[in-house]
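Excluded from the complex is one protein chain; the other protein chains are retained at their positions.
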Amino acid sequence: METLMAYVIGTMFGSAVYMLLRRSIVKLVIGLMILSNAANLLIFTVAGLVRGAPPLITEGLLEPATAITDPLPQALVLTAIVISFGVLSFSVVLIHRAYEVVGTDDLDKMKDTDT
Amino acid sequence: MPEKRSSLVQVNTVILHTAALLLLPLQILFSVFLLLRGHDEPGGGFIAGLVATGAVALYLFAHGVESTRRILRFEPQEFLGLGLLFGLASALIGPLVGEPFFTAQWYTLYLGGNTEVKLSTVLLFDVGVYFTVLGALLMVVISLTEAED
Partner (left out) sequence: MLTAVLSGFALAILAPWLTGLFKDRIGWLLALLPLGLTAYFISHVPAVSNGQVVLQSWDWLPGLGINLSFMLDGLSLLFALLISFIGTFILIYAGSYLRGHRYLGRFYAIILCFMASMLGVVLSDNLISLFVFWELTSITSYLLIGFDHEKNNARKYALQGLLVTFAGGLALMAGLIMLAMAGGGYQFSEILASDNDLLTSSFTVGMILCILLGAFTKSAQFPFHFWLPNAMAAPTPVSAYLHSATMVKAGVYLMARLNPALGEHPLWTTLLCSVGAFTMVLGAYRAYSATGIKKVLAYSTVMALGTLTMLIGIGTDHAMVAFASFLLAHSLYKGALFMVAGILDHSTGTKDLTLMGGLRRAMPLTVIAASVAGLSLAGLPPLFGFVAKEALFEAVLGAPWQGAALLVAAVGSSALLIAVAGSVAVKPFWGAPGDTPRVPHEAPLGMWLGPMVLAFTSLLFGLALYVPDTLLMGAAVTSVHGAPVDFHLSLWHGVNWPLILSFGSLIVGAILYALWRSSRAPLARVNERLSRFGPEAGYFCLMKGLVWVSEWQTRVLQNGLVRSYMIVLIMTTVLLTGYTLLSQHGLYITLEISDITFYEAGIALLMVASVGFVILTRSRLGAVATLGVLGFSVALIFILFSAPDLGITQILVETLTVILLVLVLFKLPGYSHYSKGYQVWRDSTVAVLFGLLVTLLMLSAFDVRYFESISSYFIQASYPEAHGRNIVNVILVDFRAMDTLGEIFVLSIAALGVFSMLKLRAEVPHDA
């Protein structure tokens, strides 16, 4: 499954980059969203995908009875998901403000109004 | 998508209205449950904070900003500050008892019978995360909704 996910994630990264390079500011936001999902998946996948072995310890045991999946990338990704939402909301609001002030959604035109 | 769509705050049906009112305490209760069991089962401060935010957001859409602020009693940024304060406090308890920064401290309270409550700096920290997530996200959602008006 990891190898298949490598292709899926590659596609997501490529699409994200393509959207980030558009001139429309809305597409930039969409590229950002794909990018954060792709990055989270990347970290999750590279550590190895294991079915049905969540990193939990059954009650009454000191250690997991069977092999479990790696908990560390999950901890990394969990905060990353929440933070990427924070960053997304920040950038969306920022872009919205920029749009209001500058009056265009064309990134190429935004470069001239900063003076 | 029509550009002149009326604001979400005015989505105001009787069913939603009532449902949001009833669901809010249930969801908050659920979020507290997720928070407390988070150390042993899926859950924890982040998830619980998100659930609580979702609950308040639902209420917000049904009843509007004014009403939401009323039932919250505190500003979202106060939740945020409280959460960060809890997070820092849990880190500083270690040094107070002469152990390194962030060393976890555990205290067990026995409440008669077989009931025992495990209190710990770790739980305090998770509560801090809960309030921070709740405060931060509510700040975003409420400010946006206000900006809408």
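A few points about this structure:
Which chain is which? They are A and B, in the order written, and residues in each are numbered from 1.
Rule of thumb we're sticking to: a contact is a pair of C-beta atoms (placed from the backbone, for glycine too) under 8 Å apart; a residue touches a chain by one contact, two chains touch by 3 or more.
This is a predicted model, so every value here is computed, not measured.
When the full complex is examined, the chain removed from view is found to touch A, B. On the side of chain B, touch with the chain left out of the figure occurs at residues 1, 3, 5, 8, 38-47, 50-51, 53-54, 57, 77, 80, 83-84, 87-88, 90-91, 101-102, 104, 106, 118, 120, 122, 125-126, 128-129, 132-133, 135-137, 139-141, 143-148. Interface residues of chain A facing the missing partner chain: 1-15, 17-30, 33-34, 37-38, 40-42, 44-46, 48-59, 61-64, 68-72, 74-75, 77-79, 81-90, 92-97, 99-101, 103, 105-108, 110-112, 114.
By our rule, only the chains that are shown with their structure count from here on.
Averaging C-alpha coordinates per chain places the centre of chain A 23 Å away from that of chain B. Chain A meets chain B in the complex at residues 54, 56, 59, 78-79, 82, 85-86, 89, 93.
On the side of chain B, the complex with chain A involves touching residues 40-42, 46, 50, 133, 136-137, 140, 144.
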